[in-house]
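Every protein chain but one is kept in place in this view of the complex.
Chain lettering (A and B) follows the sequence in which the chains are written, and residue indices restart at 1 in each chain.
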Amino acid sequence: MTARVLDVPAAATRRRRRGGVPLLLILPFVLPALLLGGTELAVRAGVLPANLMPPPSEVARTLAWLAENGLGAHLAASTARVAVGFLAGAGAALLAGALVALDRRAAALFDPTLQALRAIPSLAWVPLQLLWFGIDELPKLVLIAIGAFFPVYTGVVSGFGGVDRKLVEVAQLYRLAPLALVRRVLLPAALPAILTGLRTGLSLAWMFMVAAELIAATRGLGYLLSDGRETSRADIVLAAIVLLAVLGKLSDMGMVALERRLLAWRDDFAGSRA
Amino acid sequence: MSFLEIVVDEKRYGERVVLKNLRLGLARGEIVSLVGPSGCGKSTLLSIVAGLDKGARATVRLEGAGPALAGAGAREGDAREGDADGIGFVFQEPRLFPWLDVARNIAFGSAAAPPSAAAVDALLAEVGLAGYGARLPRQLSGGQAQRVAIARALYTRPRVLLLDEPFSAVDAITRIKLQDLLARVARERGLSVLLVTHDIDEAVHLSDRIVLLDRQPGPPRAEMAVAPARPRARGDAEAARLKADILAMFDLETA
Partner (left out) sequence: MKRRTLLQLAAAGAAGISTATLPRLAAAAPLEEIRLDYAYYSPTSLVLRRFGWLEQAFKADGAHVKWVFSAGSNRALEYLNGNSIDIGSSAGLAALLARANGTPIRAPYIFSRPEWTALVVPKNSPIRSLADLKGKKVAATKGTDPYLFLLRSLQVAGLKRSDIEHVSLQHADGRTALEQGKVDAWAGLDPHMAASELESGARLLYRNVAFNTYGFLNVREQFLASHPNETVRVIQAYEKARAWVRANQTEAANILSEEAKVSLPVALLQIKLRSDFSQPLPGTEHVNALRQAAPILRAESLVKPGADLERSIAELVDTRFARPYIAKD
């Protein structure tokens, strides 16, 4: 019986843009460019009223003006609040989540209450914070910490809960003490879910920061936002929004980089596309 | 008394009794296969021996290992971490920790002392994966990962090796290579091996003794000695006859 040799066609050569920039580098900028360009044209043509939608060129001018008039202080204040609030909230969540995930009695004690608290929307906390903590830094930091707490808590609990039982069995073979089990097996296995929780928590911290600064701030991007609102300066409002978007994106990029470093061992779809 | 003595009075899952009145002894350096249909309790038995299953009324004694490994008077909690009581275990899936590289996976059992690079390298060479120490589990094929699992089980220098259908998840060619590896490793180290398998060819090729369990909880249905000395060639006429005998036994049962 002779074996037949099949004709395997040569792989099609991929057509390359002659001397062009790769498409994947251009695509992220297409939508923003369209939106900004379209808005600018629409306002200049009078289609969009300028008092409702300042053109991007004006927002850019306002940003430049702000940069020379105290923007640094606002940025520093907001960033500092997010940093402190996030660390506090995420830290508490890591502890609470680990406790609830590992101890059944602690879970029965704490989890139902925490799940109920989680359902409370951010703005609903504001009047309470005002009442209890006043109008200084504390209520703002507490609010931000609350915002960061729940995604991280959920990430930790589900991360630990979702650890493959098969891996835990291997650890049991070696008679690992409970603390060693957590440190050497549960924590690394739960890390993807924990990091996702941290990332979500960070973006929520930014959101809650804005809500917090609307309470009664003297500095910060939320203060700028409400300043623009109260004095009919839509350009300041937009400038503050742009800055919030940029800062949020930057901090998220930092988290993604951290994720990539810590989770390089993962064997998943996202990694295979890279 | 045997080198490894296993006595199971009773093991039940809820209402269902899985194992009952089972005695099994292994001599030093003996390879024993546990063969039987699904649900006969062979994996459960292995878990009991490994100390993973605490809910059985059973006693497991290993010569020279002090108090019983399981059952009344068993050591619980005061074992030295990483000790594994002189027992190594290979599961059906490799179960490597995906965040550790191959070397660290192998050395996982040595929590107390820092891992010995020389020992890890020697094991890697022995399982045919020299130089793979820095790779991550996701970069390994199924067969390679199982080799690492074997190396990991051997790292703590066990005297008994337990394997639960270790080669059922790999292709036929890899399976043969891994069987040869197991045979060589067991022979060179003089390990006592308890192997649970569905593959009768495998049982006949590797074992000194084959223990047949059936679904009815109780003593084994049969125990058959495998005469030819190890190492054996495959495709032996003797092996084929033995296989036919075993199959016949189970055919009769299901009739």
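Structural remarks
The definition used in the following text is that a contact is a pair of C-beta atoms (placed from the backbone, for glycine too) under 8 Å apart; a residue touches a chain by one contact, two chains touch by 3 or more.
Here the structure is a predicted model, which is why all the values come from computation and not from measurement.
For the chain that is not shown, the touched chains among those present are A, taking the whole complex.
Within the set A:167, A:216 or A:262, the residue that contacts the chain not displayed is A:216.
Only one of A:35, A:95 or A:258 touches the absent chain when the whole complex is considered: A:35. Listed for chain A, the residues touching the missing chain in the whole complex are 30, 34-35, 37-39, 41-42, 47-52, 62, 65, 69, 130, 134-136, 216-218, 223, 226-227, 229-235.
In the analysis below, only the chains that are shown with their structure count from here on.
Distance from the chain A centre to the chain B centre is 47 Å, each centre being the mean of its Cα atoms.
Touching chain A in their complex are the following residues of chain B: 50-52, 77, 79-85, 87, 89, 91, 93, 95, 97-100, 108-109, 111, 136-138.
Taken in their complex, chain A has these residues touching chain B: 166-167, 169-170, 172-177, 180, 184-185, 188-189, 191, 264-267.
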